[in-house]
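Note that one protein chain is taken out, while the other chains of the complex remain in position.
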Amino acid sequence: MKKRLLSVLLCAAMVVGMVAGCGSKETKSEGGKEEGSSEKTTLTLWMPPLDEDTEGNWKPLLEDFEKENNCEIKFELIPWANYEEKWSTAISNGEGPDIGYMYAEMYPTYISSGAVVDMADMIDDATKEEYLYIDRGYMMDGQYGIPIVTGVPFVLYYNQDILDSLGETAPETWEDFKRICEKATQDTDGDGKIDQYGYAVGLNSGDMSNLYILNSYIYSLIWQAGGDIYADDLKSARFNDDAGVEAIEFFKSLQPYMPENVMSISGTDAFTTIFAEGKAAFGVTRSSQSHETLFAESYPNLKNWDYVTSLKNKNYGTFGAADSLSIMSTCENKELALKLILYVTGSEFMTEYHKVAPGAPLTKSEAYVGDPKMERIVTEDRDKWRPLQVGPCGSEILENLSSHIQSIMEGKMEVKEALDESVEFANETLDEYWADNE
Amino acid sequence: MKKVLRLLISLFLICVILVCILPFVYMILMSLKSTINVYDFRFALDELSLQQYKKIFANPSFVRYFINSVFVAIAGVFLTLFTSCTAGYAFAKLKFKGNDKIFLCLILTMLVPSEVILVPLYIVVRGLGWVNTFKALILPLPTAFGVFIMRQAILAIPDELIESAKIDGASSMKILWSVILPLVKSAMLTLSIFTFIGAWNNFTWPLIITTKDALRTLPLALTTLKAQYDVDVGLTMACATVTFLPPFIFYLILQSKFEAGVALSGMKS
Partner (left out) sequence: MKKKKGLSVLVPYAYITPISLILLTFVAGSLIIAICFSFTKYNIITPAQFNGLYNYQKLLRDDKLRVCIMNTLKLTVIIVPLQLFTSTLFAVLIASRQNTFLGKLTKAALFIPVLSSSAVVGTVWKTILNGGHPAVRAVFGIFGIDPTMLLGSSESAIVTVACIIVWKSMGYYMIITLSSLMSIPDNYYEAAKVDGANSWNQLTRITLPLLKPTLIMNAFLATVSSMQIFDMVYTMTGGGPSMSTTTMVMYAYQLTFKGSKAGYAMTVSNVLMLMVLIIVLFQQRFMRRDASEI
C-alpha cells in the first residue's frame, strides 16, 4: 500500500517536475543573457505589424541607433488581434515596454493613470518645426505621443466611370454627394434588381472593431457639420447637438443608396466586394500612399477612380488617425527613449522604411514616397483631416455610439432618440469618471 | 416502405455530411486563391496558387512556432489524461470521505468562464513567476471536464471486475492500470482529442502570458501576418487551414485506434 501511494505521488511529481524543468531552462538561459548585456541600456519597443515583416524590416534599420548610443533595442511584435488586452495585462503587472505604439482609443486610460510620459518639456521648437504632425500627438493637455503612422485618413473614393456616365464631376458638398448617389443607384442590367449602388457601406463589426464604422463614415459627417464628440472641456458629450443630428440624419437619408445587406457586411467587405468591383459610385476606406499601384493590381474591375479627401458642409473634415509612439512611465532612460522615437520617425529612418512599406512623410526633410495620385492628401489637403479628440472613457462612449448608429440604420430607433440616449450614457460615464479624477 | 425510409435516411445523412464538410472545402479553396479574385467563384485550376502558403512558410521561425504548439498540445494531453484518469478513478470507484462533495466542487469550476478570469489568472501566474514559460501554457489546461468524462466512463465498469482483481491481490494502482484503463480507452481517446483541440486553438491566453518569440504558438504567430486594415481573405483562409490541419491529422491518427478501442472495451457494435 505504501509503495503505491509513493509511486502515485512520484508520478505526479515527475510530471510537474518535467514541465517545470522546461520552464526553468528558459529562465536560466535568459539570466545568462541579461548578465552579459547589463552594461548596455536596453530599450523594449512594442510594435504591431505595420507590414508583412515589420520585425525583419525594422531590425536592420535600428542597428545604427544601437551602435551610436550603445544600447540594445528589444523589438517585440504584438499582433493586432487583442492588442489592448495584451497591453493592459502587461502594464498592470509591470511588464510593459519602454516605448510602445498606441492609438487614440487607448490613450485616455493610460494618460489618466499616469502610465505614459508627457514629453512637452523634452521637445524643443526646432523639433516641432521639423516633425509635421507632432501637434497631433498633443492630447489631454500633454504631449503624450509622437505620431508615427499617420497621413492615411479615410477618404471618399469614387468610380470615375460611373460618375462620367451620369454626367457628374467630383462632389464637393453634401447635396452633390446625395444627388450623385441617387442617380447612381440603379438596375444596370435590366434584371429587375438593383445592382449598382450609390454608396458602398458596411456596418457589421465582426472583423474589425466596432469603431471602424465611426472611423469610416460617421466622424467625417459630424465634423463636416461643425460638431464633435466631446465638448471642449471633455466633461460632456455633444454629438446630439444640431450638428450631430444633422450629420446622422444625412447618413440615414443615404440608406436607399446603400446595399440592401448593409447591416450584414463589414466596411472592408463593402469596399472590396462592392466598390472595388465597380458596383458603386462611392466607397470609403483608409487611404494609403500605395493605393494607385495596389488598386491597379487587385481591382481589375475598378478602372478609373479618384477620391475626394473630404466633402464640405460647414467645414471640411474626415478621420485620419495619428497612431503614436509613447514613452511609458516605467522607462528608466526617458531621454534615450525620446531619442529613439525621434530617430524612428525622422527622415533618415523613414525614408528607408517607407521604401519598403509606403507611408506619409513625417518630417519636413523627408520626401514624399508613393503614388503621385495620393500625394495631395498630405500636402494641400492636410488640414482637411484630423485625428480624434482624445477624451476620457473614449472607447466606451464611442462603442456605445457605434451600436446606436446600428440601431438607427436598422430602423429600430429614430435619430434624435438614439443620439440622446447615447449622449446620456456618455455623460453618465463621464460624470463617474470626473467624480474620481477631479 | 422500410426501404423507402432507409433511403430517405441515407439521403438525409448525405446532406448532413455535405453541410459539415463543405464550409471547410470552401476554406481550403479560398486559401488557394490570391487576393484579387477571392470572391470570384470560378474554381478553374489555373487560377489556384499556393502563394498564401508561401507567405506563411516564408517565415523562418514558422517551424519553431509549429513545434511550440505541438509540444504544448501534446504535453497538455498527457497531463490531462494523467490527472483525469487518476481523479476519475478515485471518484468513481474508491470510497473516501467527501467523495461527492469534492467532486461537486471540482465540477463547479466548469462554471467559470475563461475569458473573464484572464486578468486574475495572469496575476496568479505572475505571482508564481511563470510568465513566459511553458509551464504557464500547459498547466492550466486540465479542467474538471476531463475528470467528469473519466468518472462517467469508469462508473460504467462492473464492480465485479474490480472485486475479482482485488481478490487476486491487486493494489489500487494495479487495478487502475491493468483493469480500468484498457476498458475506458475510447473515453481516453475522446478526452485526448478534445484537449488537443482546446490547447491547439488557444489564442488569448498564450498571447497574454508570453512575450518572447521563442514561446509563440502557431495561432498567435499567424496573426502577426495580418496588418491592421488588411482584407486579405485568401491569407486569412490559408492561416485558418494551417491552424485546422494538425488537430485534423491528430484526429485521423487516433480515429483508427478509436475504433479499435471501442471494440476492445468489450462493447458490442
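Going in written order, the chains are labelled A and B, and every chain counts its residues from 1.
Just so it is clear, a residue touches a chain if its C-beta (ideal position, glycine included) is under 8 Å from a C-beta of that chain, and two chains touch if they have at least 3 such contacts.
These figures come from a predicted structure and were not determined experimentally.
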Which residue of A:60, A:192, A:206 or A:372 touches the chain not shown here: A:206
Of B:50, B:67 or B:156, which residue touches the hidden chain? B:156
Can you list where subunit B touches the absent chain? 9-10, 12-14, 16-17, 19-21, 23-24, 26-27, 30, 39, 41, 82-84, 86-87, 89-91, 94-96, 99, 102, 104, 106-121, 123-125, 128, 139-140, 142-147, 152, 155-156, 172, 186-187, 190, 193-194, 197, 200-201, 203, 219, 233, 236-237, 240, 243-244, 247-248, 251, 255, 262, 267-269
What residues on subunit A make contact with the chain left out of this view? 1-2, 4-5, 8-9, 12, 15, 82, 84-85, 88-89, 91-92, 105, 109-110, 113-115, 203-210, 260-265, 269, 393, 395-396, 399, 402-404, 406-407, 409-410, 412, 436
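The rule is short, and it goes like this: only the chains that are shown with their structure count from here on.
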Between subunit A and subunit B, centroid-to-centroid distance (C-alpha), Å: 35
Residue numbers of subunit B touching subunit A in their complex, please. 35-36, 39, 55, 59, 75, 78-79, 82, 86, 118-119, 122-123, 126, 130-136, 138-139, 171-174, 203-204, 207-208, 211, 213-215, 220, 223-229, 231
If you look only at subunit A, which of its residues touch subunit B in the complex? 1, 3-4, 7-8, 11-12, 15, 19-20, 22-23, 26-27, 48-53, 76-77, 79-82, 85-86, 88-90, 92-93, 95, 208, 268-269, 271-273, 277, 285-286, 297-300
